[in-house]
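Structure, as structure tokens:
Missing here: one protein chain of the complex. Every other protein chain is in place.
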Amino acid sequence: MENEEPRIGVFVCECGVNIGGYLDTQAVADYALTLPNVVHTKVNKFTCADSGQAEIQAGIKEHNLNRVVVASCTPRTHEPTFRACCKEAGVNPYQFEFVNIRDQCSWIHMWDWEGATAKAKDLVRMGVARSRLLEPLDESSVPVDQNVLVIGAGVAGMQAAIDFGDMGYNVYLVEKGPSIGGRMARFDKVFPTNDCSICILGPKMVEVARNKNINIMSYSEVTDVDGFVGNFEVTVLHKPRYLDTDICTGCGACQEVCPVELPSEFNENFGIRKAIYIPFPQAVPMRAVLDKDNCIGCKACEKACEAGAIRYDQEPIYEKLKVGVITVAVGMDAFDPLPHNNYGYGLYDNVITTMEFERLLNAAGPTGGHVVRPSDAVEPITVGFINCVGSRDVNENIYCSGGVCCMFSIKNAQLLKEKRPETNHYIFYMDIRSTMRGFEEAYNRARDLGVKFIRGKPVEITEKENGNIVVRVEDTLKGEIVNVELDLLVLGTGLVPNEGISEMGSILKLPRSADGFLTELHPKLAPVDTTTDGVFVAGCAAGPRDIAYATAHGSATAGRATRLLSVGSAPIMGITARIDEDKCVVCGVCVDKCPYGVFEIVGTNGDRRINVVEALCKGCGTCVTACPTGALEQSHFKNDQVLAQVRNVFQYGGE
Amino acid sequence: MENEEPRIGVFVCECGVNIGGYLDTQAVADYALTLPNVVHTKVNKFTCADSGQAEIQAGIKEHNLNRVVVASCTPRTHEPTFRACCKEAGVNPYQFEFVNIRDQCSWIHMWDWEGATAKAKDLVRMGVARSRLLEPLDESSVPVDQNVLVIGAGVAGMQAAIDFGDMGYNVYLVEKGPSIGGRMARFDKVFPTNDCSICILGPKMVEVARNKNINIMSYSEVTDVDGFVGNFEVTVLHKPRYLDTDICTGCGACQEVCPVELPSEFNENFGIRKAIYIPFPQAVPMRAVLDKDNCIGCKACEKACEAGAIRYDQEPIYEKLKVGVITVAVGMDAFDPLPHNNYGYGLYDNVITTMEFERLLNAAGPTGGHVVRPSDAVEPITVGFINCVGSRDVNENIYCSGGVCCMFSIKNAQLLKEKRPETNHYIFYMDIRSTMRGFEEAYNRARDLGVKFIRGKPVEITEKENGNIVVRVEDTLKGEIVNVELDLLVLGTGLVPNEGISEMGSILKLPRSADGFLTELHPKLAPVDTTTDGVFVAGCAAGPRDIAYATAHGSATAGRATRLLSVGSAPIMGITARIDEDKCVVCGVCVDKCPYGVFEIVGTNGDRRINVVEALCKGCGTCVTACPTGALEQSHFKNDQVLAQVRNVFQYGGE
Amino acid sequence: MAEATATGTTSEEWQPKIVMFCCNWCSYGGADSAGMGRFQQPPTVRVIRVMCSGRMDPVFILNAFLEGADGVIFSGCHIGDCHYVNGNYKATIKYKFLKAMVNELGLEDERLKLDWISASEGERYANVVTEFTEQIKKVGPSPLKPEGVV
Partner (left out) sequence: MAEATATGTTSEEWQPKIVMFCCNWCSYGGADSAGMGRFQQPPTVRVIRVMCSGRMDPVFILNAFLEGADGVIFSGCHIGDCHYVNGNYKATIKYKFLKAMVNELGLEDERLKLDWISASEGERYANVVTEFTEQIKKVGPSPLKPEGVV
């Protein structure tokens, strides 16, 4: 079959007028028919449609084609479609060649009919030349390990873990913090229903804990991921809690006696925690954790611990896991206004953030649910909220945080107003973005309650001697500058990528977008897939979104990943590196160049040779370029295949 | 075990200060200990937390409890948690009783410590009385059929079908229209990337068609659903296409010759289709459909059809399917401004909707991608877009359509401006809601391109003699009334529930919310589950959302439903109706009262008796109330169990 | 008499004792929503949960009056929204029957109330409770209340 004379069919897509309107598709098809080995050409209205594909398959049968070239949009979206179409009709999918004459031709030369047509001909000639040299490749597959890794145990990660666990798959749920629950555990209430956040999250946390298939690995971090779809090798660092979690009962006696007082992260640094502490009352697992950096070594906790759980000499443990699929749900952080002192934050006591407000409002928070201002612990009467702090701001982040900050301000103003009707509330906004279900209704409720909305971006924040904050803002609806004196100012801080996202992106080889969040495979139609097969992304790791959306995302990764788990095997690309042992001198350059460990030198002395672990190869081809003897070739991107394209960019005038 | 002397433990939750701050939990616990059969009480800080549950389990062991009462929040969220906790420690989950002293006590009597405490004691007494009479029930399960029904083949339904199909489950994908693809097939481009909509959707449609596990049932409707989780019996109506779809090749010869011209629904009634027609060029399946209502019976198509596929005498076919789980993805409609002539729509030619604009802009649309105004087919220079038409409007719909209409206007203004730089564009808005990933950036691009944004809700629309439209609007940022003369006005119509949603809700027993869309089980934490076990909801059926969100939703239903499919069985409630045959006189009242067909009279004459199909029973108890002889009882809600509560509302003063 | 204040509040005014039956899906949810929304109301009501308003057995209501209830409310999903197709419609038939019974027992009409409350109507739930409490206060303690009952 490899030595068969190429019989190439070229199909030129009009894509409606997307291509047909800007270049001469029929001329391109006619030209293609003049090229060597091309035995059939056809112009299709929409090659990707059922009808277009039927035309390809009819062409294959009628003209006994063994190679197909489609000139249409882009292989990035449509190559799988046409490969499958070819395969069905008996043409090896790797003997299909894609020529991009839409995205990279008709759409970018819209005012140059002749130039675009000429370029399309060149591109088709290049594609046909390459097609001629394409070899059939086997589509192989690899087994898919039935264990699952979920990174991050916020609401998206927990949901994914529950779904995987309920299906019967063994799940490793790795959380860097000492408890699962994520950001949502810290909110007081959730919009638009004003449900108590921990009250609805608590049962889900317990559901995770009770699920026999979920291994919660809290206070742990994924430090390395090797391997490939179905066969990931994961290294997890279990950070020492300095106590035996099998013995600790979470009774809290240790934290009672610990003399070291530190700001409580869970309470946004309002209130204190000890050097040894239970993360929060509903923590899962309900275990203490010792903050060794701040421990003074007094051993009071050891004496107080009746169970004898304290282990001062505990060491970090690195554990290796094997998993088939991965859900990444590392979440987000709130924008930090401290470095730039946005709106006086960090300069004036009575400017706080939304998250700080949440903890003050929370009955289990540091003030028992009394919102007080930091300067004098007095309950404020007039409270202001500035939206879009760190969002929609060319100096910080351009993007909108999904409408989440708008809703936080609306909810919090409403809650405080309901709790203390004598209070007054101002929300300073650019646009109110109450988009999702029930949000607009919540916005209306806040208005009805008397929350005042001032459209304008504050230009100046000053502090008075009594600690009051004055917001100077152009009320853009009234067209006048107003000064609003507040007892307390709350900054509606936006959502930013989690501080660990860059490292996580590197570990998993996932690209990040301009906004800093991880990139989905397709922004509309593959929203939880990634460019790395077998790795899925859920929740705010892929951009700001609210709880309902993040939860659905978690389930969506379970839905997508289970396709691989349930079939038990995953197809792998045929474009891997192959070695010609006759040419190889076992110099070992490839061993160093390959980031995936595909190559290993085996044998000794005269028997030394390079062993290629094809399943590890991701098909970048870097090794081929490095190989000094030409012993390595990348299937489907062989030197002569690429060179055929290079040479066919050009032609002699008289040809 | 049933005759065991009750040994009841009562656990009173402080829920932080949520309960403990408003009533005397210790007094309630102390009081509980005075009640008959109560052998143990304890106040927990957070009963639902790991630690609280450990305390329950310790109490069960230490005090050999066989019944547990928890006084805390609400069974609606936490009953499953505590039932599971009891079960783990050896107490039958149906011998657990929930007393609601937070949502229905401490939170609603926040200023009445004594009243709330007294009420809590009453409620605990009632709960303990009921607990004493609770009987252990078996948790049974039913097998889950491995077939899947997906209703609606828009982008959410297609995604669900692909995920289920890839996992290996057999999927029935029922679509009422003649092609899959949904609304997205009609869009020109999708925001924020301005990808060609059908270009990215086409491959997904083909993927659905090619998936061996998906049975596409287009031009079909679900007319009835019986049964219960794991065992749904579905009736599907296959509407006649009046042709043999096995023979039809979709060549289109029929529509060429058909003399009847009708407005094209696919093109929003711009342009025409024939009485027999191919739905659109990328339709899947690529088959014609005959619109019998408008057919004049000339038989031209029959003569033109070389394959001989036309069947004028085709009848509707009702098919029965058995499935285990259901995804409902019936989508949405665009708001129709015609009935109320919103903004002059229907009165003035040059007022059109977003969807109409999409088709005009589309290269494969009725005008070949030339946006022209309806009155004179002239390409407009000045175009206006009004956002929130039918949304955020007390006279129409209160809710926001998810920011989708904002983005449509922004995208369309941008696209036309890029296509014809000589055009001017005005967007009239209240708030610009560009919330999701890349949306704000698209908004900025439109501004940079020179699209003008006027903040204000137009108050009057008039038509000039030349067909131009004048929008009178208060520019709220300038504080002045302006009149903007436009060549064309586009109404950014909101999203409304699909016209069939009411019937679908009834068929599946799914409640709808105030906005008319289907209600999720929980708005934050169970966004694709419903109150009907085994039925899941995806996409715009559960409220307006964009394509990425709808796609993720589709996968999420696959994730959630596969929990049932993969385990192969679903738990069913123990609270079903049971019959005492000694008391039953076979009067048949229950047969009529039950909406689920649980009861059937079997046998004849002296052998007549009622057969109870327990798996069909959903546990409402209505039959029990209707039974004249007291032969029927509802497990867990038996008369004496409820009466025990009634009687224990009261006590004698000296008791 | 340690439980002397069991029915009362901090005020000395007489507080009625009201039994309320709620269906699990709508009205019980409405009661919870009242809590989530912190809609304050007098502590006069004791809720008993059943799965559906169709389960509302006349015997429950009559028993409540005989035991000492000053008023009884029963509540389910709005007509058309029943989780069990039409159990609430069936409840309306019982209600007519019960109204007649209440009169025969010599009780005032106002002591029995049927009201549909959805799970999202927390505020309305609180209003129903508050208004019904006021109404019962006006008609006074039930004449059927056994002596010594609190």
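Should a chain be cited, it is by its letter among A, B and C, assigned in written order, with residues numbered from 1 in that chain.
What we mean here is this: contacts are C-beta pairs under 8 Å (C-beta built on N, C-alpha and C of every residue); 3 or more make two chains touch, one makes a residue touch a chain.
Just so we're clear, the structure is a prediction, and the values are computed from it rather than from any experiment.
S.K.: Which of the chains on display does the removed chain touch in the whole complex?
M.R.: A, B
S.K.: Among A:42, A:67, A:83 or A:109, single out the residue that touches the unshown chain.
M.R.: Answering carefully, the residue with contact to the hidden chain is A:109.
S.K.: Consider the whole complex, including the chain that is not shown, and state which of A:263, A:595 or A:628 touches that chain.
M.R.: Per the contact definition at the top, the residue touching the missing chain is A:595.
S.K.: Pick out the residues on chain B that sit against the missing chain.
M.R.: Residues 193-196, 418 of chain B touch the chain that is not shown.
S.K.: Could you pull out which residues of chain A are in touch with the chain that's been left out?
M.R.: The missing chain touches chain A at positions 74-76, 100, 102-105, 107-116, 118-119, 121-123, 126, 506, 509, 511-514, 519, 531, 575, 593, 595-596, 618-622, 624-626, 634, 637, 639, 642-643, 645-647, 649-655.
Definition applied: only the chains that are shown with their structure count from here on.
S.K.: Any idea how many Å lie between the Cα centroids of chain A and chain B?
M.R.: 27
S.K.: Provide the C-alpha centroid distance between chain A and chain C, rounded to the nearest whole angstrom.
M.R.: Using C-alpha averages as centres, the distance is 51 Å.
S.K.: Listing for chain B: what residues touch at least two other chains?
M.R.: Residues 513-514.
S.K.: For chain C, write out the residues touching at least two other chains, lowest number first.
M.R.: 36, 38
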